[in-house]
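All protein chains but one are shown at their positions in the complex.
Showing chain A:
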Amino acid sequence: MAEASFAQTFLTTLEARPVKLPADYAEDPKNFPARQPYILARMPKPMSKPTRLAPGQERSIKVTLKSLRNPPLNIKLASLPPSTSLLDIKGQVTAQTRIPTDKLKILHNKKPVPDSKVLKDILGESDTAVEFSVMVLGGAAAIPPEEEAAPAAARSSGSSELETDAFWADLKGFLSQRLKDDGEAEQLSSLFRSSWQSSKSKP
């Protein structure tokens, strides 16, 4: 029992000294130097390779998202792989509800879950379903209206497209492929552009 008796004596000696650090002390990572941390020297034997699950063997997760408040929501997403991130899930909610991703807040057991987490981090090893609650920052007011503005936008976007260099470069690219002649394409696209420009300036 040499180990135990040394430990006993040691603890008694220790107690005579004042505590300077709590057991849960952790230096703020914002103060770390800009370098890799020290790690111990390599071991004589490498670690063995893991057995890899075939994709078919991976479980499928059923995800439900509910919101009781404003707006009320009940969204079901089926067959997600455990590697699906919360950001991906938010994306799916946005696709189904038009609620912008950045206004969504997802909670599990009343605690908010960061975008970077994946289902695997939250679930137990054999769980196949999970329920989240979802909050919409700003409530139903945050949901943008359907794009009835679309037709008007389409009308004006045509003429604004013609202002961009990108459009004329694309046109030249098309002409060049179609005519198989770069020189002709360059001339033509410049011609089209300048005649469009002068037609604009006519009263």
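Keep this in mind: a contact is a pair of C-beta atoms (placed from the backbone, for glycine too) under 8 Å apart; a residue touches a chain by one contact, two chains touch by 3 or more; residues count from 1.
Criterion: contacts and distances are computed from a predicted model.
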{"item": "Chain excluded from display, named as in UniProt, from \"glutathione transferase\", \"Sodium/hydrogen exchanger\", \"Actin\" or \"Golgi to ER traffic protein-like protein\"", "value": "\"Golgi to ER traffic protein-like protein\""}
{"item": "Hidden partner interface residues of chain A, rising order", "value": "1-4, 6-8, 10-15, 17-27, 29-43, 45, 47-50, 83, 85-88, 101-102, 114-116, 118, 121, 166"}
